[in-house]
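Only one protein chain is missing from this complex, and each of the others stays in its spot.
Now for chain A:
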Amino acid sequence: MQIVETRAGAAMVAAIDGRLDTATAAEAETKLLALLGAGPLIVDLEAVRYVSSAGLRVLLKTAKQAQSAGVKFSVCALQPAVREVFEISGFDRIIPSYATRAEAIAAG
């Protein structure tokens, strides 16, 4: 699992490549939380084919901390298996999700 950070105007895009699971959760959490001070945070999941509940936990924790800090948080480009996990676990209702990175950036 790798995370590539890219600035897009005021927002910070964190593109994750790989699996978001028990084996990678701690590293992903540290990196994502560290990006919260840098403006709205968009997590791009285009290159993520697998998210387990450990990965969901990281995203929920980041979303909660973003909200406490008054920072916008969203995800984008969910692949089918990841979308299924999001929908079943109710995450599609609590974390804003966009089809593409461009849409997420435009939403500011």
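Convention: a residue touches a chain if its C-beta (ideal position, glycine included) is under 8 Å from a C-beta of that chain, and two chains touch if they have at least 3 such contacts; residues count from 1.
Everything below uses one rule, namely that contacts and distances are computed from a predicted model.
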Practice prompt. Pick, from "Glucose-1-phosphate adenylyltransferase", "Anti-sigma regulatory factor (Ser/Thr protein kinase)", "Mn/Zn ABC-type transport system permease protein" or "Pyruvate dehydrogenase E1 component beta subunit", the protein name that UniProt gives for the chain of this complex that is not shown.
Written response: "Anti-sigma regulatory factor (Ser/Thr protein kinase)"
Worksheet, complete the sentence: Contacting the left-out chain: of A:2, A:30, A:53 or A:100, that is A:53
Fill in: For chain A, the residues touching the chain missing from this view
21-23, 49-50, 52-54, 56-57, 60-61, 63-64, 67, 80-81, 84-85, 88-90, 93-95
